[in-house]
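Excluded from the complex is one protein chain; the other protein chains are retained at their positions.
The letters A, B and C name the chains in turn, as written, and every chain counts its residues from 1.
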Amino acid sequence: MNEIILTNNSKVNDKYKSKFEIEFIEKSGYLNILFEARNMIYQGYRLLTHPMSSSLKPNQTKFRSIILQKNQNNLDTESILMIERAIESAEKFLKFKKTPDWDEKILDDFRTVDMSIIEGVLNRISFFIN
Amino acid sequence: MDTTNLQQKDIKRGETKMKKIKVVHYINNFFAGVGGEEMAHIEPEIKPGVIGPGISLQNYLGDEYEVVATAICGDSYFGENLSDAKSKIIDMIKIYEPDLFIAGPAFNAGRYGVACGAIAKAVQDELGIPSITGMYIENPGVDMYRKDIYIVETAISAADMRNALPKISNLAKKLANNEEILSPIEDGYIERGIRVNYFHEKRGSDRAVDMLLKKMAGDEYITEYPMPVFDRVKPSMAIKDITKSKIAVVTSGGIVPQGNPDKIESSSATKYGVYSIKDMSTMKPEDFMTIHGGYDRAFVLKNPNLVVPLDVLRDMEKNGEIGELANYFISTTGTGTSTGNAKKFGEDLSKMLIEDKVDAVILTST
Amino acid sequence: MVKEIERVGIPVVHMCTVVPISLTIGANRIIPAVGIPYPLGDPTLGEETSYKIRRKLLEKALLALQTEIEDQTVFE
Partner (left out) sequence: MKLELGKIYIKDIRFGDNTEIKNGTLIINKKELEEFAISDERIKSVTIELARPGESIRIAPVKDVIEPRVKVSGPGCIFPGVMGKVKGVGSGRTHALVGAAVVTVGKIVGFQEGIIDMSGETAKYTPFSETNNICVVMEPVEGLETHDYEQAGRLLGLKVANFIGEVARNIEPDEIVIYDTKPLLEQIKEFPHLPKVGYIHMLQSQGLLHDTYYYGVDAKQILPTLMYPTEIMDGAIISGNCVAPCDKVTTFHHLNNPVIEDLYKRHGKDLNFVTVILTNENVFLMDKERSSDMVAKIVEFLGLDGVIITEEGYGNPDTDLMMNCKKVSDVGTKVVLITDEFPGRDGKSQSLADAVPEADALVSCGQGNIIVNFPKMDKIIGTLEFVETMIGGYEGCLKEDGSIDAELQIIIASTIANGYNKLAAKGY
């Protein structure tokens, strides 16, 4: 399987680690996940999901899950442009307001929403091959 | 309502009669009557009272304002000694305790425009007083400073002085009185690219239908949000004779001296470095390395000329195919460097390139 | 970066591997480079050939700098 889930959401990791390849970076923030996605794209991955999924703003939620795929044709320009725009946008929000230090209950809500978004995709991802 | 306003105005007038609003004006050596290009190197100085266009500016500002001093600096001096010039001028201006600062107008004079923008922004930031200047829309100073200060739009040349000064004084007065600044068209300044909310008389869907009908009919319509990404720069004029030109290499490929002395980040760079290639004929792998985070670095580590093509350029210089190669290259990493940072780098290093009289740039990216 | 340099009137030729990105960032004179691990040259063909490729690309770049253009142009 060529797909990999890049995430800092423990819920996603717990639920899917047996079924999918997961790059779980626990201590990473929202922006760092975007940076990591970008590094992977430069190493030949492409985005399968939108890096800015959900209406939760980058300075609100800490959690981010992105599905990427090993790209046979090297560098995927669309993915680069998309991740760069996502990073730019995230930096715009974080510049004015840092993500608050949420209590555990709220963090858990964020994890739930993030996982829900990625679940909708994972349910369909086996439908295609590369 | 009208009466109250009038009364308030009267009160204000009464106060200002006793104490005029103090203005410092900034002009270059040319407008100060101190020679032309040959004197553009003169250092900053400040003189009490009005000089050159300041005389007419004072008239437009009226009795409630007094241009207490005029700061003068040569454009070359300012450009070549940016931070030094800025701090010297600020120190000079400070003494006069101004309430308002006006620079220029610079019309289409590029270096003058950049100086007016830079000093107006510095005064505004450091002295905390309203600052304003005027320029032609294509002056490079416009794009560098439009988001920071109010720049009144002028025509291309100083022949427009008699139109420009009243516009500048009107907006300057509004700023000094802390009045509400209206839209760019209403108040005559160049749009700063700041998105401001207002209530339209029609709701959005209604406006969308209007716009669609116009678009389908081929009539003119104005989008409410111009796409910013496609902000393009007009291509610069081609080089007439490359064999007489000075060329500099800029790279976003992350080539740095061994050890990365400036600690440039391998991605999302926040800085750039300037590195000497003086007396070098090729990029030796023992001297340079790449810090670029995004790709297989083996080839470039072995031969940095793959990103900074010094070997070829030196040969070309020797053969007279190019005039001269700048004795440094400028380097950063392009991977994920934010548009904002990239723009800032560009602004900074373009100043340096101008100072160094570079005619053309080869920018390499991986 | 490229736009800011062009803005002050210095022509820039952008030698890059990903042309769409170059177009997006607003470069006007664009030379497609060889590939990401080796933009200017191709060491897999030996250093001598690689140098020749690099030279060809730079000649193209110099030509681009001497060509008047109205709009973004990719010099293939």
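The working rule: contacts are C-beta pairs under 8 Å (C-beta built on N, C-alpha and C of every residue); 3 or more make two chains touch, one makes a residue touch a chain.
Keep in mind it's a predicted model, so treat the numbers as computed, not measured.
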Where does the absent chain make contact, in terms of the chains shown? A, B
Which candidate, B:D63, B:E224 or B:D287, sits in contact with the chain we can't see? B:E224
Touching residue (missing chain; options B:H41, B:R192, B:K271 or B:K284): B:R192
Of B:I55, B:I95, B:A159 or B:L212, the residue that touches the missing chain is B:L212
Which of A:S10, A:S53 or A:T77 touches the chain that is not shown? A:S53
For subunit A, which residues touch the unseen chain? 47-50, 52-57, 60-61, 82, 85-86, 88-89, 92-93, 95-97, 100, 102-103, 105-106, 109-110, 112-113, 116-121, 124-125, 128
Just checking the interface: what residues of subunit B touch the absent partner chain? 147, 181, 183-184, 191-209, 211-213, 215-216, 221, 223-230
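Convention: only the chains that are shown with their structure count from here on.
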Need the CA-centroid distance for the pair subunit A / subunit B, whole Å please. 37
Quick check: what residues of subunit B touch more than one other chain, meaning two or more? 294-295
Among subunit C residues, those touching two or more other chains are 17-18, 21, 24, 36
Interfacial residue positions of subunit B with respect to subunit C in the complex: 110, 140, 143-144, 229, 231-240, 242, 245, 250, 252-253, 294-300, 302-303, 305-307, 309, 311-313, 315-316, 321-322, 332, 342-343, 345-347, 349-351, 353-354, 358-366
What residues of subunit C sit close enough to touch subunit B in their complex? 1-18, 21-22, 24-29, 33, 36-41, 43, 47, 50-51, 54-55, 57-58, 61-62, 65-73
Using the touch definition from the top, list the residues of subunit A that touch subunit C in their complex. 74-75, 77, 80-81
